[in-house]
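Missing here: one protein chain of the complex. Every other protein chain is in place.
Naming follows writing order (A, B and C), and every chain is counted from residue 1.
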Amino acid sequence: MINTFEDREVAVEKRFIRKEKDIREDIAWAQINKDVLKSLERPRMLFWVIFIASLALFMVGVACEIYQYQTGMGVANLDNPHVWGLYIGTFIFWIGMSHSGTLLSAILHIMHADWRKPIYRFAEAMTTFSLMTAGLFVMVHLGRVWQFYYVVAYPNERWTWPNFQSPLVWDATAIFTYLTSSMIFLYIGMIPDLAICRDNATGFRKKFYTFLSLGWMGTDRQWANFRVTYLTVACFLIPLAVSVHSIVATDFAVSQQPGWHISSFPPYFVAGALYSGCAAIITLFIVLRYVFRFEEYMTMPILEKTAKLTFAIAMVWTYLNLVEYASTWYGNDMYAKQALIYRATGDYAPYWWMMNFLGSVVPFSMAFKRVRNNIPAMLVISILLNVGMWLERWMIVSPTFANGIYPWTWDHDQWPSMIQWGIVAGSFGWFNMLFMLFCKIFPSVSMYEVKEMVYHRSIHTRETEASSINQELAVEGAAS
Amino acid sequence: MSITNLLNNWSFYRNKRPYRGQYDLNRQYSEYKWAMALDLDVCTGCNACTTACYAENNLPVVGKKRFQHGQVMHWIRIERYWDEKMGEFPEKGASFLPMMCQQCEAAPCETVCPVGATSHTNDGLNSQNYHRCIGSRYCSANCPYKVRYFNFWNYPSTAWPAPLPDQLNPDVTVRTKGVMEKCSFCVQRLNEAKSRARTEYRLVKDGEVSPACVQACPTSAITFGNIVDPKSKVAMMWKNQQVDLYKDMQEKDNTVRGYRILEDLRPFPSVMYMERIRDMEA
Amino acid sequence: MIHRLLAVLSLAFFVGSAVSAEPFVQGGPIGSQTPDGYNALGPVVQQPIEFPHYRHARDMGINCMYCHTGARRGYVSVIPRIDKCIGCHQNIESVRNKPRIKKLFEYWDKKEPIPWKKVNDLPDYVRFNHERHIQRFYFRQNRPVREVCGYCHGDVANMTVDRRVKALSMGWCISCHQKDHKESDTNMKTSHGPGECWQCHK
Partner (left out) sequence: MSESGINRRDFLKVLGLGGSSLALTGCGNTDIRSGDELVMPNVHPEDFVVPGLSVFYASTCTQCGSACGVMGRVREGRVLKMEGNPESKISGGKICGLGQAAVQVQYNPDRLTQPMMKVGGSLQPVSWDKAMALLEEKTGPKSGINGEEFAFMTGAMSGHLKVLVENYLESLGSKNHYVYEALSPAVSFAAYKQVYGVDMPRLHFDKAKLIVSFGSDFLGTGASPVHFAAEYAKFRKAPRGTLIQIEPKMTMTGANADRWIPIIPGTEGVFALGVANQLLKHEEFAQSVPSDIVTLVAKYDPETVSSITGVRSELVGHVAALLWEKSPSLVISGASVEGHTHGVQNAVAIQLLNKILGNVGKTLDGQAQSPFPQIAPNAGSFAALKSVNDGMGSGKFKAVFIYGANPVFTAPSFMGLRDNLRKVPFKVAFVNAVDETAEECDLVLPIYTAVEDFGSHVAWYQPEGVEITMQQPLMEKLYSDTRSMGDIMLELVKQRRADEYKAWPDFLSYLKTAVVNIKSAVKYTDTDEHFWYDTLSHGVIHVDAPQQQIGSNFSSAMLNLPATADPQDPKFPFYLVPSERHYFRDGRHANCGWLQESPDPLTTIVWDSWAEIHPKTAESMGIKEGDYLEVSSQNGTLKVKAYLFPGIHPDAISIPLGQGHESLGRFAKGVGVNPFKILNPVFEVNTGELAMYGTRVSVKKTGESEIVVKDEGPVSTQMGRKLVVTLPADVAQLSKEI
């Protein structure tokens, strides 16, 4: 029975604490700075383990690439006509990886989903670095990488131009644009935090951050311009993100090969991209949460929200996947149908079924709250999902070559050589290395936005609670 | 203009105007359009054409291991198929199919090359420029016949131990690692013949020039020529077999033997095959 | 068409590089003024015999193709065989004792080929057809031979030892091949050189 003001305060507090929260509203802003800046200085030991491991892996990839460069593509054990292999598959994988960063930072930003704020920074970084990795694969794949600049449209003495009808040229353009703009987006979003770093840093770090923070003082005018710029770039980025992977899809969709010649490829690829990206975010979320002691900011509710998002996208992907099979089957084109049957029954059958299992069945485990709140489980699941998505890309590329239109040239024995595997592994090393470096050098949690979040949450929730209690009291008053 | 009107125009374009080269959709061949007619009934599968091609076009001998990996470089290959419904023994013999680049009019490889290393020439050939190629291998991925061959290894340094290089044909480049290559209808011979003809104020006469495979073939199963010239043997054979370069479905009576392979994919190949014949009473 | 458009656009963008791509830049590391006023783009080549082109082509007015017999009938414009030189020079007593001629006869007596150095040396994968150019410009359009050869070789008739004075690069070839030329003085029909890879690339 509430009748005094104190009772009312207590009641409000009680209810308020019962609700589980994305983030504690009573963190002091100084505390936020302290926690995040700490990540730039003393991460857990695991950080160094991961970093060294990635570096080693990257070195393996470099060695393989040097060997391949010297000797020729033959060392990858590709053949005629099986001319594309893991390189292209992994290239698509990394492109896809890059999408969810934009999803979180740009799309959710526009939709004012504020739970994204603690985690969008590293997602955006992930975008940038996975795009860099994808770019590397284009180089690795080329037979004469030393001539790659022929793809660029530049005026030259020979009056020659790239072939603007080729999806590969579209690729080069789209990826480069996406890379640059997402880098800009990442940087712009960081400026206020860089200023914080500058204020807390000493020595050469101070110079470094001073240079990067572009004299950010936090004046109202700066904030106003900052908001506008940030929003604009975000809006610019969203169509890019969609276009990039659609174009990668056209690489396959415009060709005649069975299993590629499918008009539903662009949305299919985009969905797959968001899918693998979200899964990757969950993995890195958990890693960072532990390595940099971000338990306060990367909280379970946020993880759960991300998981739900992933689950939704997984369902979209599954649907489009089934659409692809169905259209192939009912389209009843002999070549395509044979290729589909070959995938399900031929040499690549195990990987194909594993792909379908990991991609379409495993995500259902995320339908359960228990699983969503279980960190080890989520770590394993998210990694499994990405394995599935990587397999999907490989299953798009290789079986078509192995069992294409022309029966005489079907594969004799084609299995990726150690060189190919080495370079693929190296790419993961390269990505992790860059990512870990980033988290060490830049604040991987957006401080200023977390502060906003905390502030809004506290004000907002207290107001709602208070008003509801007042209503109750009004009801009671009317009754008496 | 109505929708049907639009669609009609489109289908007209697709039927009558397959994509010809990168520059001009409406180009008609004025002087030359090289084409072949290949009689599968007299092809004995003896591989003379293949060896002739090795000799003429500086094809590397790749060796056993690389052959096993499917990295062989024969620009023209003889395929041997058994009949689908074969009993215990192949009583009707085997079917041999010489397969070389079909020099498609709507070549799937041309549109996808990022650097335009492969493009259509004024003679309707599908040119491959080794020095422009960067080895993205997209053309091979998109070729329905899989007649494009990629240099996976640095053959110039390995495939010709001295003094074998002395045999190499100076008119043909020796391809280095990382470039795509394919049958060229022996363009070096064609260019030489065209030049000779021009000097004499005429066009190349029928039978004046022929690719190495055609010249070697002991049974003369391959006929080569210029189908712009209606009196050339190959043009007459195409006409006689009711095969039209720009039709994808040849509606004709079943007694004529002419057909083009994988026509349904609409690449409009320049090589007409003539069906193998078997005496079913025998 | 789109190619043209983009060509123009990016030329507008990169004027600097476009200019530097112009084959006829003045100066350059090697090369002094040649008699015909061009900048010599190639180095001075030391030949076994300092062959005086000006003497033969300018003073004597000998047609280039009298010695370079391949030019009108093949890809290669042949370096004259030695018996060609001897054929005339054994009858020209006046210069018989000039040092260069002496050298020539030494080679002849030893029946040894003269190790000339190649001056206009295109990449090995390029097939330049002398026949077509000579046939078109010299035999059909009756332009003076020194002009016709000069298109690519410069005014050799004013040189002693030949020297490369033109870029001979792909863009330089194309700059001419893209222009429309009159077929002949009589008819107005124009045409330009072949513009496809396989004409020149082996």
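In this text, a residue touches a chain if its C-beta (ideal position, glycine included) is under 8 Å from a C-beta of that chain, and two chains touch if they have at least 3 such contacts.
Just so we're clear, the structure is a prediction, and the values are computed from it rather than from any experiment.
Chemist: Quick one: which shown chains sit in contact with the chain that's not drawn?
Modeler: A, B, C
Chemist: Just one of C:Ile62, C:Ile101 or C:Val119 touches the chain that is missing; which is it?
Modeler: The one listed residue touching the chain not shown is C:Val119.
Chemist: Which subunit B residues would touch the chain omitted from the figure, given the whole complex?
Modeler: Residues in contact with the chain left out: 40-42, 44-48, 50-52, 54-56, 61-64, 67-68, 72, 74, 77-84, 86, 88-97, 130-131, 156, 161-170, 172-176, 212, 215-221, 233, 236-237, 240-241, 254-257, 259, 261-262, 273, 275-282.
Chemist: I need the residue numbers on subunit C that touch the omitted chain, in ascending order.
Modeler: Residues touching the hidden chain, for subunit C, are 42-43, 45-46, 69-70, 73-76, 78-83, 108, 111-125, 163-164, 167-169, 202.
Chemist: Which parts of subunit A face the unshown chain closely enough to count as touching?
Modeler: With respect to the unshown chain, the touching residues of subunit A are 334, 338, 405-413.
Basically, only the chains that are shown with their structure count from here on.
Chemist: Give the label of the chain whose average Cα location is farthest from that of subunit C.
Modeler: A
Chemist: Round to the nearest whole Å and give the separation of the Cα centres of subunit B and subunit C.
Modeler: Computed value for the inter-centroid distance: 36 Å.
Chemist: On a C-alpha centroid basis, what's the spacing between subunit A and subunit C, in Å?
Modeler: 60
Chemist: Pull out every residue in subunit A that's touching 2 or more other chains.
Modeler: 161, in rising order.
Chemist: At least two partner chains per residue is the criterion; list those residues in subunit B.
Modeler: Those would be 132.
Chemist: Under the definition above, what is the set of subunit B residues touching subunit C in their complex?
Modeler: 117, 119, 121-122, 125, 127, 129-132, 171-173, 184, 187-188, 191, 195, 198-199
Chemist: What residues on subunit C touch subunit B, complex-wise?
Modeler: The contact residues of subunit C facing subunit B are 73, 124-125, 127, 129, 131-132, 135, 194, 196-199, 201-202.
Chemist: Per the contact definition, I'd like the list of subunit A residues that touch subunit B in the complex.
Modeler: Within the complex, subunit A contacts subunit B at residues 71-74, 77-84, 141-145, 147-148, 150-151, 160-163, 165-169, 172, 251, 254-257, 401, 404-406, 408-409, 411-414.
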